[in-house]
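Sharing a structure here in structure tokens format.
Here the complex is missing a single protein chain, while all its other protein chains stay put.
Chain naming follows the written order as A and B, and within any one chain the residues start at number 1.
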């Protein structure tokens, strides 16, 4: 495998974070001290200018980039590179005062007042004009500096706008989407229901809260349009930058499983994927190990957007945040553990929000490397410096990648459809948790599944799990069938294949579009359970699984029955089935059980696919990155107690010691074994 | 008793439901199949055109009824009759686009966008014009068809509108209501409080959420006006239809205890009462038997609106709905049980929403007779067909009625007043639950009480229970007094007779308007309990009742004390009293206890009234319908286990077997004994 080095200038892993010197321009002593401490902390890169519009352009047309240029230069002189952000994430007051169309209109039709951030109208021409000007100037004045290695477009893009301009753009989008055929739209949106027929595209309004919210097709297209329009805005910013500095790569910082945008549609426009990672460590609703493995799933989602290339952890906190329900400190060791996890999962960076706490306003208590005390004599600073040291040791890992032959189907359209579907139980749909639970069960077997969309080519995989694949994209069923027919191991669950891409139900029995035949079953009814309801599945292997939330009643056509319901009126009927297609197998699990109970199925699928598993002690994460010159095994002990791990051989880059067969990791300890 | 046959054409009970062929006009094969399957399922009637406006009039003034005429004709040819709906329940997009006044304004003063359904302004002249046109055309083109047996006005009427037209209409309504005497309004609304005096009717606004919500009289009149205005709209539709087809009866589908409209004011305008019945079977907050008996109460409310005449269950689901918190399947047997319950309680129809699931939009997963699979080989279809068979057997029941000598007073104005009153505990008022609980206790004694308004003639009853009759209509006190004086058994509770029709408190002691004298007590104070507070009542008969939520402190004038408080500072004072007036008795229960604890009182009242009770095993419902040729006893086993029932004699129309003294009903089993 070829290494994909993101930033040859850095010569290793990126360590740094958001830096806001614009808040301290009247304190040159502090700016001086920052550089000294950055070097002490092993920082080699900072992100600049995320919210600097008012500093660059304090009045319309009056530009000041010289102050920032000096800072970039000074950092560069000290070996610290710059990720340069476009400032569109927050608008100056003068701009909103003059161009009110830049401010969004909410789902009740009310235009926002100036304030907060991330709330521009994506459509407004006047706003785009202003952005074009500032971005071009930015590229010209700062982007040409050799210290600048990456552009960071805006910040944490998200949100919707219901202004008249956006409504009109939505109508135009729909007209193109449905090829100017309003009848096709009516058919796909099933508008004969409740007299919802449209005569023209210009009659269609977005789903205003006090308007049309009962047409599934409309709701979905509004979400797709919002992604499309945000992507359009992002591309517009990229184009401006590229016109001046075509060689600087671009990213934008994603937010994990944020549901407002389909990141998979945006990823192709970016040179590198990056995201902001803020887990609630040490919380009271899950174990620490679970928090860690939720984070691992998020890393996998990000990683899978550009397979074969490292991503970046653009933001994280060295200690705590200020917006969780309870803002608790990271316990000693956890900072290092979480940094190494990011790298283990495919990140080539560990970056913080932020370098130094600002004295005032909304995030004055968000964790930072340097606290208000301003000293490097703090627990947090020492933790960061320690991480910096370790990242230097791990420099050879940069450019290597995580690769796998197993994939989980996790689809944004499917999420949205499940969120919106009027069926099942209102509070128990839990699509994400269901996917995450299964993914984590594979991780416990040492398998870092890719997390892919249902329209992706599955030919690179041998094991695919597609939980609750309610909505089938065009081609998805064919994709799955082809996968099984060439020998793949596929597992699907209850609530699969009910609707097509337009959210129209398949006629003739679920799962539709040919999947009945693939799995050899028909799902006749789906039963939803109250939280206290339970059923069971008696598996042929003698095990018994517990059923919660959902149970489908199947008619088996030509599948083997692996498990049957133990209770209720469908007692004895099929709950788990498998239909073989040559070497390929299509498993169907008709009811919700814990992922842990399904593990034997997963192990069989992996075994049949010839993928070897790596079972580890409870609470130990295992990830592998590989490159041309070999691979790196990461072991993360999420327990507070030491654990012994067998079967480890190679050089531990953390301790610089050779491991032979067995090693002991301390509580929260990490090892990176080079082979 | 004369039989009241609703539809001689049908020759028995109605079996059918909503049918939306407009969603399948491009699939003649499906329309064909529908007819075949309807006949197989024993369907003899369908409801057409509920939301067909856009199909009838796709563009303003461009009408198409021919497609529907063909469908009505085809169904008619196959022995299936039509209930024809006016399409005003949802407006086409073109209409809202052109006549924005048709869309409602909410309680914040914001006009809705086009969308959803059931949300027209009841006042808008332009909207009424459009409705008049479509309704007249409908009657002319379709209403004249011999297959049409009933008109169904709009759909599930409800909601309020705060638009300027409605505000003005409200002012005119008030002027008439108060005979153009603003001083009278000020006096009745007690506007000297908080300087709320009005100088003219034109100063009065409805209770906008961000306006005047603290005047009880205003709040109540707004509710009365909303009923009045909705009724006015409904009558307007009826008038249009009658002008063309005067002989077709009309209904509209009510929604049980829906609190937005006083259905008792609307009932006189309808030829037959119908309602939509969607219980949450098998839920986790009550037993199945309780769910069933809540439904029985709702049936009784509907039945009592037109005593001596059957009503219709216009909608219900053959399996599940899609809008409950948890959408659970009906267990086997429950469909038949719930169908027979409707008939037992006085319905002459079992109708579904809907015949066939639509492929898309809001209700695509609402249960239907025919699922997306499109087959009659399904559990649900078989259940429906079985019900169809049974209903045919029960044809002789059609036109018979439920009659009773006991009544429960349950008043819409009183509900609204209790909801709005600023007193007691905010979360423990529970007027409806209190009434339902008592009604159900009588049902367990085999008594199907009528549920009547407080202004109704009580001369047909011998036992009346009037729980929490906080608000007294003019004449109600006289009504109750006359009832007792002619020998009736009356029971009232805490929170009786506090305010008059204008919600002004009675001066001189509660209960007011002469009820102090009727009951022989004065209620000096009412204590409200926190959920953990408890008291007790020691009854003279030695039993002890538990007190929760409310306890009045009485001064006894000339009543017999039947029970006294066991605790707190009013320990030993009267809690249950009775004052006799000849054979009549006026009971007063001053505190909230469970209905079950009050049962001995109810039994005594029934005994004194000479009404015999029919005690049945736990979980078995008993109802009787009678007609000229005899009566039909219905036994419904709400248990999953079989029960033996003694004292049954006659022909069981379900099994076609003669029963002698004892029968065993299987779990969820039913029997209909003809005598």
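Going forward, a contact is a pair of C-beta atoms (placed from the backbone, for glycine too) under 8 Å apart; a residue touches a chain by one contact, two chains touch by 3 or more.
Just so it is clear, the structure is predicted and the values come from calculations on it, not from any experiment.
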Quiz item: Which one touches the absent chain: A:79, A:374 or A:396?
Solution: A:374
Self-check item: Option touching the unshown chain, where A:357, A:481, A:516 or A:592 are the choices
Solution: A:357
Quiz item: Given the contact definition stated above, which residue among B:67, B:180, B:193 or B:258 touches the chain not shown here?
Solution: B:193
Quiz prompt | Sole contact to the chain not displayed, among A:6, A:90 or A:121 | solution = A:90
Quiz item: Residues of subunit B in contact with the chain that isn't shown?
Solution: 108-109, 188-199, 203-205, 207-208, 210-217, 421-428, 499, 502-510, 522, 524-525, 527-533, 553, 568-569
Self-check item: subunit A residues touching the omitted chain (full complex)
Solution: 20, 22-23, 25, 51-55, 58-59, 87, 90-94, 97, 106, 110, 112-117, 282-284, 319-320, 322-323, 325-329, 331-332, 357-366, 371-375, 378-380
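What we mean here is this: only the chains that are shown with their structure count from here on.
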Exercise. With chain centres taken as the means of their Cα atoms, state the distance from subunit A to subunit B in Å.
Key: 50
